[in-house]
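Input: a single structure, listed below in structure tokens.
Showing subunit A:
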Amino acid sequence: MAFVEINNLIKRYGSLTIFDGFDLTMSSTDRLVLIGPSGCGKSTLLRCMMGLEDIAGGTISLGGDPYITGAERGKMTLDKTVQKEVGMVFQHYTLFPHLSVLGNLCLAPMRSRGMGKSDAQDKAMELLKRFGLGDRAKFYPSQLSGGQKQRVAIARALMLDPKLMLFDEVTSALDPELVKEVEQTMMELAEAGMPMMIVTHDMHFARNIATQVVFQERGKVIEAAAPNDLFGNPKQDRTRDFLKNVLNIEG
Partner candidate 1 sequence: MNYDFSWFHVERAFPTLLEGLWVTLELTLWANIIGLVLGFIVAIGMMSKIKVITWPLTLYIEFFRCTPALIQLVWFFFCVPILFNVWWSAQFMGLLALGLNLAAFNSEAYRAAIQAIPESHTDASTALGLNGLQRIFFVILPQALLLAMPVLITNGIGIFQQSALVALISVEDLMYQGRYLSSQTFRPIETLTLVALMYFAVSFPVSLTVTYLERRTKRLLAT
Partner candidate 2 sequence: MALDFAFLLDFRWVLLKGLWTTLQFVTLALVIGLVWGFVLSLFRTSSNWVIYSLSTIYVEFFRGTPVLIQLFWIFFCLPLFLDVNLSDFTSVVIALSLYSGAITSESFRAALKSIESSQHDACIALGLPPTVRTLFVILPQAVLRAIPNLLSNVVSLFKESALVSAVGMADLMYVGQNIANNVARPVEILTAVALIYFAIGFPLTRAVSFVEARLLKVVKA
């Protein structure tokens, strides 16, 4: 049984079909990077896995537990206890602007896990220090740089000890000089053995962090391979065309 298993996923927005029978698996030692042209459904896939999108068919499992089951009519079924084992970081940080950094980190553990205030704060400070943000605990999101905001968002997700982390284009909104610090934080997390699924446009970073790269187009997996194989020797023409285009643009 694979760690993450997506079976026959169907997702539609009105008359627009994003996935019509999509399959994907990932082991618990993998860091899977999704690449592909914009609008191919990479972000939608992560949103489906987080339970943010109502799916029309298929199942999504974590650790052998199918926690999301789509329904053609009516709402999908969603197991909230498994959902809470998945953490997600978004492109636009989505920090709570009215709470300090510490407040952002402590809200979920205190209010939905019943963790005590001092325990939550200790844990938060430990994470912040680990990410070099110890001196920012009392700051408000508006006082942070984009890179700092995104690292706080990662720390906030880690407060709940997720078994799987989803990263949805987390460096796309950042100024180029701020991208490095966020990528470093993610590398550190990778070295600590956190299973992750990452959507990114940064091919260099994808190659560095991934154990498995999936090239996706129009809601289908075109090619999945280890990073050196996929980037060094792509088997499919479409993968090659895509890589040629993005690598050219990146210069």
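One rule holds in what follows: contacts are C-beta pairs under 8 Å (C-beta built on N, C-alpha and C of every residue); 3 or more make two chains touch, one makes a residue touch a chain; residues count from 1.
Inclusion criterion for the candidates: all candidates are chains of the complex that A comes from, given by their letters.
For clarity, every value in this text was computed on a predicted model and none was experimentally measured.
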Subunit A in this complex - touching candidate among 1 or 2: 2
Touch list for subunit A against partner candidate 2, complex: 47, 50-52, 80, 83-84, 86-88, 90, 92-98, 107-108, 111-112, 140-142, 149, 156-157, 160
